[in-house]
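Starting off with a structure, shown below.
Only one protein chain is missing from this complex, and each of the others stays in its spot.
== chain A ==
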Amino acid sequence: MSFSAYILKRIGGLLLVLLVTSFLVFGLLYLAPGSPLAFILGPRGGTPAQIAAVTQQYHLNDPFIVRYFAWLGDLFRGNLGDSIVYRQPVSDLLFSRAGTTTALVSLAAVIIAVVGILAGTFAALRGGWVDQVVSTLAAIGLSTPVFVVGVALISLFAVGLGWFPTFGVGSGGFDTIWHLFLPAVALSVASAAYLARITRTAVNEERTREHVQTATVRGLSPRLIVRRHVLRNALIPITTVLGLTIATLIAGAVVVENVFALDGLGSLLVKAILQRDFAVVQAVVLVLVVAFVVVNAIVDVLYTFIDPRISLGSKQ
């Protein structure tokens, strides 16, 4: 499949997924009890007249289908709507938070890839006690709740040693990397542990393959064998897992965002769901779906570089 055909197919699939998810999410929100009234009227509530006026203004009592298509219509005109709670255009809310999420997830992705692949490879190649230690650490990493990791990191490195700030995203550039380092580590621990295990298994499997044994028998240097014959082949499962992990981090960073008081998309989504802020929920879900599809498309493209036998969009 040519690259452009692949892109077209992907975009078509994306649009379909977007339509289905937005319908499902809208429907589920609609069915769930509760309303955004408290946030429009304020904590003191309102008179029946005020409640009626607001219900009318925000179309809270319109049938589900009418509201869904109104939203869809706005979307086609490039309008994501206004947040009921924040009284701001949703696009403004998204824009300011997308940056934080992108920075956090990118940093975490780098940590996951570097730590996960190195630790897994190291464990597989060295074996023995190194393997034992890495496997044990990976098990601990996988089973420790992320907020425990976050709180522990803050207590140790922010409060105890004072090396890092306790919260926030900083003022851009290096300051942001410094601020986001602990949250990214907290976010990475479980995924890096998982990736280490996958890498270890994949590398072990490749090492027993015939072409690797042949290369060994031919007396090629172990370093070359590992790099060219073992790691390269092991990269396929590693890339798959890494791609999926990163995509889930985007929405899954909620806990880390709360612990480190970051304004990411995850916490915006959770808050919006609980506040029944429909427009915000829909917009964040759209962004998440797009991100998920894009990350997977990137993984697909990467496959073709790792293994030229794989063609774009193939089922192999």
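Throughout what follows, a residue touches a chain if its C-beta (ideal position, glycine included) is under 8 Å from a C-beta of that chain, and two chains touch if they have at least 3 such contacts; residues count from 1.
We adopt the following convention: contacts and distances are computed from a predicted model.
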item: Protein name, per the UniProt record, of whichever chain is missing from view ("ABC transporter substrate-binding protein", "Anti-sigma factor antagonist", "Na+/H+ antiporter subunit E" or "NADH-quinone oxidoreductase subunit N"); value: "ABC transporter substrate-binding protein"
item: Touching the absent chain when the full complex is considered, from A:25, A:85 or A:180; value: A:85
item: Listed residues A:159, A:177, A:224 or A:301, member touching the removed chain; value: A:159
item: Interface residues of chain A (partner: the chain not displayed); value: 33-35, 37-39, 41-47, 49-51, 53, 82, 85-88, 92-93, 96-97, 100, 151, 154-155, 158-159, 162, 165-169, 258-261, 263, 268, 271, 274-275
